[in-house]
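Missing here: one protein chain of the complex. Every other protein chain is in place.
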Amino acid sequence: MNLKDLLSPFFVWQRAFEKPYTSIRPTIDRPGAPAYRGFHINIADTCVGCGSCHEICQNHAIDMVAVEEYLGREGDSGLRPRFDYGRCCWCGLCVDICTAASLRMSNEYAWISEDPTVFHFTAGVDDKPWQDNENGYRRAEGYHLYPPKRIEMEMLPANESVSSFEEVVKGYSEEQAKKEADRCVECGICVATCPAHMDVPDYIHSIRDGNYEKGLQLMYRTNPFPATCGRICTRRCESVCPVGILGEPVAIRWLKRLIVDQVDASDYQRILADTITENGKKIAVIGAGPGGMSAAYYLRKKGYAVTVFEAQESAGGMLRYGVPSYRLPDNDLDKDIDYIVSLGVEIKYNTAIGKDIKFEQLLENYDAVFMSTGLSVPSSMRIHGEDHPRVLSGLQVLADVANGRDPGIGKKVAVIGGGNVAMDAARVSRRFDAEVTILYRRRISEMPADEEEIHESQEEGCRIVQQAIPVEIVSADSEQQVAIRWGEAEMVDDPKGGRPRPVLQEDRMHTDTYDSIISAIGQGSNLDYISKEMHEEFAIEWGKFTPGEYQHTTLEKVFVGGDFANSTADAISAIEDGHHAARGIDRYLNPAAYEEK
Amino acid sequence: MNDLMERLQRDFGVDDITVRKPALTTFRVKKDSAETLIRELRDREGYTHLNFMTCIDYIEDGIFTLVYMLHNYDKKLSLGVHVDISRENEDMVSIHTLWAQAWTYQRELREMYGINFPGSPRLEEDFCLEGWDDIPPMRREFDTKEFSEQRFGHREGRHSEEPRDHMKVELYPNRGGDEK
Amino acid sequence: MKLPFGRTTSSPISTGHSASLDFAQPEPVDLASGKYVKLWQGPQHPGITGNMSLELTLDGDTIIDCKTHVGYLHRGFEKLMERRSFIQNFTVVCRIAVPEPTFNEYLYSHAVEEISGIEIPERATWLRTMNLEMMRLASFLMWIGGQGGAFGQYTVANWTLAYRDYVLDLFEEMTGARIYHMYIVPGGVRAGLPDGFEGRAREIMDGAEKLLDQIERVMFNNTVFKARSKGLAIIPPEMIDPYGIVGPNARACGVKRDLRKDEPYLAYDQLDFDIVTGTDSDAYERAYLRLQETRQCISLIRQCLDRMPMDGAFQADMPNVLHWKVPAGETYVKAECTRGEYGYYMVTDGSELVRRVHVRGPSYTHAIAVMERLAVGNNIADIAGMMVSLHTYPPEIER
Partner (left out) sequence: MNTVDEILDYAIDQEQQAADFYEDVAQRAETAGMKKILLDFSKEEKRHKKILIDVKAGEHELSPEQEVLDLKISDYLVEVEASDNITYQDALIIAMKKERAAHKLYSDMAAKVPESHLKEVLEGLAKEEAKHKLFFETEYDERVLMDN
């Protein structure tokens, strides 16, 4: 024992004069650190109810519960997370995975109650004192639990694509597709938005598993045009994909395409194994577009003898005559159509109803009729000089090209319009080596055309003049040319809502000369094949049908679908219309089977 | 390392030699040579440290793979010795004479997997599970979720919807893929 | 009756396996003879962080038999991990060693990363390193308090436990939580440093340094402490490998092993420090060595603050964790925790779930085989101090 060791401990007294560690205030007043993982906050308006928080919670502390006010919002499941604080461990994985960044935590950590059942609440919906707390844990910038960026798609370079009709989008490799498929959070919100309600998360899952046969089966449950839709679908699904809220949406369309590309057409029969038991009933389908063929497929599967009447010499409708082959090659469209035909669907080509066969005859000879003749009549601009021979319609140009005819557009072309037909007409014109100017009344951001199409048309050298209103077509010096007088527009907000309206500025007018002007401002339906008397029977408004449940018209035997019977006017909606009409026709002709349901 | 592995292959018939990383090689040895091999590694090859001893249940193959992790402090190398035994009541040779902590591992493995190590001290004593009357819980067939659901009640008022199913029921009940 | 190790100084240092050691269990005594008393120490007592019992048999005041009983904290983590996804598990593992959750987070993440071939960014390695050293500091502070308390020096216990809370404040700021930080995640870490963190961390390091000086004067230069700890529960070098003794318990008898130096991980090869060793691994030597290592922590944290990049990615590119399949593989990863080699053995089978995780904690042997052996021959009054001097955490035994 030495003296130092005896005395040294008395040093402890020095501490008596130091500031104590403890704080006087009740500890409950001590706020958590700014990034503390305290009680949950959900911005319920931002949340889309994807349920990823529920999925990742290892404690099963989160339920997804219905909150009425959010049901029916586009891209929103109408569910919101409800937290059971009897199970939560405040790990914050729910915050990390939140696709909408709506979920975070406050730095509050004291919630006192004598009743142990109260610690259960729907964040952002039930009123809690910490809902407006600005502090607390949130996912750090640059920290991700799934890849926010999509796998880039390889495209034909613009300088190559512009000189051929080769498909521009090259498609994913299997490896790329697996990586892209990995990004899906499997919430299934896209399923509700997809007009056909395709089993998107399931077929994406099949890609991760490398099981393309399963994927093909899943797709045919709701869509007999997967090769087509895998290329040109308007992909509403991607616009609601929660992964796209903070990053880029999963490339659902390209993944769909991969599945089809991986399966050989000769294997379809074996994989899909559609067995048909004839039921002896006959259905007429008018129009072999996506709507008609979809109805034919699902009707055939139910055992109906289906005859499709098509005015053109090939099936596909707008998919064949309106979509250029660099977006949808013929053999891919044929892959879809051939399979439907292989099931015994009969197509009568070059047979126009109203001309070759009367509509009434169909009503007499068939048990039900499905009409899907779309919008085939180009809208006229109704401006002076429009009947000039150098003014062409976009649809006609596309049909000419599809039929292998020279559209005769010349070398300097103006395209009027901002829809997909306009973009296609423009890009086709580029492939005929024309210099292309697109005149559009509104801004590029308001173009109804697919964003990628707009981008690619620009890549390929089409010049877009936005806010340009055509007012008159005038003759040019040469008969081979035509001039257009157009004025600049200012965008004015519509006080009643709706998209901003362009207003002509008469002091800023221009006149340009072109070899041809391609008008592509919209399409209308052609219902001439329906007799005037029959018109009375249908509720047709603005040239469109408003079908009832199961696509039924006011006429007993008649069902409709496709562009002239819906507001979306795209292939996938037509496909769903056809599918739904098939259900409706089966219910109509075979009601006994549905009685118990 | 290669020399050693060649020798072990020759003398003990080890197989499935896998270099997991520069500092870790694993291999498989027959049960009967395991104790001798491990002793030799300890006494002759400098693998004096038993990092741990554990078991992997390959229920699909009907085997338990026992893993002895040995370390050589001088060479900074580890060896994972795998020994497969049958899941059904097969005994394993005890190594309690090689390391002081080995009997504890063996006692735990008996409790958690039901593996018997004849001769290992205090093998029958409970380790973690006093009064356990179910099957050894680390076996794959023991379902912890089922167990806890039987023992513990559920909170009232818990119910969760799947976004996709909920939307179908609420928004498009008659559409989508038909039931298979 | 054989008393294996008495209060003697140890023989010259030699590592490697000694065949001369006898692992035989003590013979049972005849309790009915009335000569002996059976006494339960624990499961609640100051010697241990967590719950554990020693079943002691006494002959007078002298312990003649000791059996360790664990299981009070068994929650079956290894089993639970087999039914949780790779991301979910990282929130579970921290609970395996309450005072040092971070080592579990790091090793679990590292094992997953190693099998998946994920390389974490440099900034994440530094943030992890600092996090681990902060953890070591907090854990040692708690331990010092325990060691003081076990010998009646509750003043020191109060100082260190309170000061530990300042370190926990830093954790709270950096990670969002005080104890279960869940900061080190497969792929990196969850965030960079918050604004102003560096300044506050340095302040707390300065205070800790001062505190350790005070503790040295009050606790270590203390007749009572010395009298009770010197010569207590000596671990001779020949016991090291046969008993699997690691960390400060081994270093205190001159075994120069420290994974941070021997098999450097994270940023340790870029940090300046030396392995601290002692000569006689008795309770005092071990305690003093830990005090030195606590000081070393402060230096390492400062070095991390000096050298770590303050910008850049702190997470590797990750797959979607909701359906993350880790390729089939097997690995054993380890790190030097306050108590020595802490390890995660992981086997994966290519599915979305881990096939097997075995957590190797140093307490597994320190608290059972070593404890049972060293306790024998000691006075009942010293058992708490002896337990603390081995620095064991029961939950890592039971997992």
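Here the chain labels run A, B and C in written order, and each chain numbers its own residues starting at 1.
Note that in this section contacts are C-beta pairs under 8 Å (C-beta built on N, C-alpha and C of every residue); 3 or more make two chains touch, one makes a residue touch a chain.
From a predicted model like this one, the values you see are computed outputs, not experimental measurements.
Shown chains touched by the undisplayed chain in the intact complex: A.
From the options A:N279, A:S342 or A:S379, the residue with contact to the unseen chain in the full assembly is A:S379. The chain not shown here is touched by just one of A:A33, A:V323 or A:I521, and that residue is A:I521. Within the full complex, the residue among A:G419, A:P547, A:G562 or A:G578 touching the omitted chain is A:G419.
Contact between chain A and the unshown chain involves residues 379-380, 382-384, 386, 416-422, 440-441, 448-449, 471-472, 492, 494-496, 498, 501-504, 506, 520-524, 527, 532, 535-543.
The rule we apply is simple: only the chains that are shown with their structure count from here on.
When each chain is reduced to the average of its Cα atoms, A sits farthest from chain C. Averaging C-alpha coordinates per chain places the centre of chain A 49 Å away from that of chain B. Between the Cα centres of chain B and chain C there is a gap of 24 Å.
The part of chain A that touches chain C in the complex is made up of residues 1-2, 4-6, 8-9, 11-12, 14-15, 21-22, 32-37, 52, 55-56, 58, 89-93, 96-97, 105, 137, 140, 142-147, 182-186, 208. Residues of chain C touching chain B in their complex: 15-17, 19, 21, 23, 25, 70-71, 74, 76, 78-80, 82-83, 114, 241-244, 257, 262-263, 329-332, 334, 341, 343, 345, 347, 355-356, 358, 360, 364-365, 368-370, 373, 398.
Remark: chain C residues 84-85, 87-89, 91-92, 155, 159, 162-163, 165, 169, 172-173, 175-177, 180, 182, 188, 190-192, 194, 214, 217-219, 221-224, 226-227, 313-315, 317-323 touch chain A in the complex.
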